[in-house]
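One protein chain omitted, others in place.
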Amino acid sequence: MALSADTDFKTRLQTWLPKLVLSPSLALVLVFVYGFILFSVYLSFTDSRLLPSFGWVGWENYSKLWRLSHWETSLTNMGIFAALYIGICTALGLSLAIFLDQKIRGEGFIRTIYLYPMALSFIVTGTAWKWFLDPGIGLENVMQSWGWTSFEFDWIKNRDFAIYTVVLAAVWQTSGFVMAMFLAGLRGIDNEILKAAQMDGASNWNLYRRIIIPQLRPAFLSAFVILSHLAIKTFDLVIALTGGGPGRATELPATFMYSYTFSRNQMGIGAASATIMLMTIAAIMIPYLYAELREKK
Amino acid sequence: MSVATQDTAIRTGRVTRTLIYLVLVLFALFYMLPLYVMVVNSVKPLEEITGGGMMNLPVVFTLEPWAKAWSSAQIGVEPTGLSPYFWNSIKMVVPAVAISTVLGALNGYVLTKWRFKYDTIVFGLILFACFIPFQIVLIPMAKMLGLMGLAGTTWGLVLVHVVYGVGFTTLYFRNYYAVFPTELIRAAQIDGAGFFQIFWRILLPSSGPIAVVSIIWQFTNIWNDFLFGASFAGAGSQPMTVALNNLVQASHGVKEYNVHFAGAILAALPTLLVYIVAGRYFVRGLMAGSVKG
Partner (left out) sequence: MRSLLKMNTALALALSVTAGAATADGHGGVEVLHWWTSGGEAAALNVLKDDLEGQGIGWTDMPVAGGGGEQAMTVLRARVTAGNAPTAVQGLGFDIIDWADQGALANLNDVAAAEGWDDVIPAALQRFAKVNGQWVSAPVNVHSTNWVWANKAVLDANGIAVPETWEDFVAALGTLSAAGVTPIAHGGQAWQEATVFDAVAMSVLGPDGYKAAFIDLDSETLGSDGMKEAFDRMGVIRANVDDNFSGRDWNLATAMVINGEAGFQMMGDWAKGEFLNAGKVPGEDFLCFRFPGTSAQVTFNADQFMMFDQGGAVSAEQAALATAILSPSFQSAFNVVKGSVPARTDVSDEAFDDCGKKGMADLSAAASSGNLFGSMAHGHANPASVKNAIYDVVTAHFNGEYDSETAVQELVDAVEIAQ
């Protein structure tokens, strides 16, 4: 860089050192991520079943995939799930962050309570959630035993509503984390601007709408990246809560892909679904990354 | 990072404040609910649980389920409890978190302070790696681990977790170092400080907040991982989540829910502790780094 004109060995090492330090990570990622993605795309064109095999079958796996009604179910579910999950987490996280930013007594304590679900996996909380949502022993039963006999909450048993219980549990897990991201953003806002605007007689509502929320743009974007990555990877949650049921009503692309690759010995179709998933992720993330990284230059 | 303690200048009235407290407390109850169910039912005898009333406090208080989950529950052929697996997890998590955090810090340092042509593309490539669904890497990863002679070992698992965690740690450190004044680096260069000296003396001492974020993130993800742990661990290195799964998923026989809940909390205790102890620094770290794009 600045000193690269010098031919002294030590200085030359200094110029190469940064790239040398970066190279192991890059190499790992190239092999273990991009290499594997290429491998998986290749598998989607083969007759792989139990284990990878390399007989070329062209687009057959893709045409089979689109004939499967529950692949469509899982895509629809992904749409519903991702939209609600990202939407609710963002709205709830922002609201809670704004509330928590009002010089609240015991803020640290409340924040810890909001954040802790992120520490637990659904292998840990799955049974508790399953109980809670089960009308026989959970919320419905408790409410009825407390005297509210007409109370009904049986979504998890209803194939039209079960996906919303998955959203509920997912929101429980991450909304506190999103709250923390927005809270951090709020704390970074310059108070002088706010004071000036207050002097001009702006209401709190207008302050938030016009000045504060627009300044949270980086936090919105970070939240979007984290949430969409979690939405796409949602797997344990469905397995723990509904096992994909009732019927196949809460199947998501990740569970679909896993079941075809590993339970059904149709690795080719599993790889085809993985390829479609990856392309969808790329279609959403690459423009975002491009915009984000370009701005910095 | 003096802004960390800054409060908002917004002023609110008494009624609004009461409403705000009400909402905050209601949501606190919502977030506590599953943990409450787990804790309460882990200290009840089994008859009390099967008798119904999952929200009720225990009539008879017992710690026996905890003792059983830790040291005598059936995990495999022998009733070992979760304790041996706890140490397997520790042996895997500590090096994996350390290595991925160190790599992330160095990468972030290079990507922001030693910029070169195409560095954003390199960063983009590393970042996109965060989004790969783990289910598709199982088979090729198994092949690679086999070729490297790491199949069925703790170090194999460490490698896997470093590979799929380095994208996140690089992201955190890069964003954090991006706002670090580059003039300080230049001045040190002129004084003749080398690459590692600058990192060690100038950047590292102020990396506390973001290191906390990176460590919390990695620790939780790796500790909670089941899929890799189940697939790539050997008989002697199965992590805690696999053992918990064996305990909870046993398909035949009486389901000892109290033992299951106690085991689940035990398995979650380290990550819970990390959040409770370090949670305070977490918001501070997030604030200093990742949200300031």
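Letters A and B name the chains as they come in the text, with residue numbers starting at 1 for each one.
Note that a residue touches a chain if its C-beta (ideal position, glycine included) is under 8 Å from a C-beta of that chain, and two chains touch if they have at least 3 such contacts.
As the structure is a computational prediction, the values presented were derived from the model and not from experiment.
S.K.: Please pick, from A:Asn77, A:Gln102, A:Thr242 or A:Thr275, the residue that touches the omitted chain in the full complex.
M.R.: A:Thr242
S.K.: In the complete assembly, which of A:Leu51, A:Met199 or A:Ala283 touches the absent chain?
M.R.: A:Leu51
S.K.: Could you tell me which of A:Thr76, A:Ser145, A:Ser203 or A:Ser263 touches the chain that is not displayed?
M.R.: In the complete complex, the chain left out is touched by residue A:Ser263.
S.K.: Touching the hidden chain in the complete assembly: which of B:Met55, B:Leu106 or B:Ile198 does that?
M.R.: Selected residue, touching the omitted chain: B:Leu106.
S.K.: For the chain that got dropped from the picture, name the residues of chain A it touches.
M.R.: 24, 49-51, 64, 67-70, 130, 134-136, 154, 156-157, 159, 242-249, 259, 262-266
S.K.: What is the set of chain B residues that contact the non-displayed chain in the whole complex?
M.R.: 74-79, 95, 99, 102, 106, 138-139, 141-143, 145-146, 149-156, 158-159, 196, 230-232, 234-236, 238, 242, 245-247, 249-255
As a working rule, only the chains that are shown with their structure count from here on.
S.K.: Between chain A and chain B, what's the gap in Å when you average each chain's C-alpha atoms?
M.R.: The answer is 15 Å.
S.K.: In their shared complex, at which residues does chain B touch chain A?
M.R.: The touching residues are 3-4, 6-12, 17, 20-21, 23-24, 27-28, 30-35, 37-38, 52-55, 103, 106-107, 109-111, 114, 116, 120, 122-141, 144, 162-164, 166-167, 170, 178, 186, 189, 194-196, 220, 224, 226-227, 241, 244-245, 248, 257, 260-261, 264-265, 267-268, 271-272, 274-276, 279-280, 282-284, 286-287, 290-293.
S.K.: Flag every residue of chain A that touches chain B in the complex, lowest number first.
M.R.: 1-3, 10, 14, 17-19, 21-22, 24-26, 28-37, 39-40, 51-52, 96, 99-104, 108, 110-121, 123-129, 131-132, 137-138, 141-142, 145, 172, 176, 180-181, 183-189, 191, 194-195, 198, 204, 207-208, 218-219, 221-222, 229, 232-233, 235-236, 254, 257-258, 261-262, 267, 271, 274, 277-278, 281-282, 285-286, 289-290, 292-297
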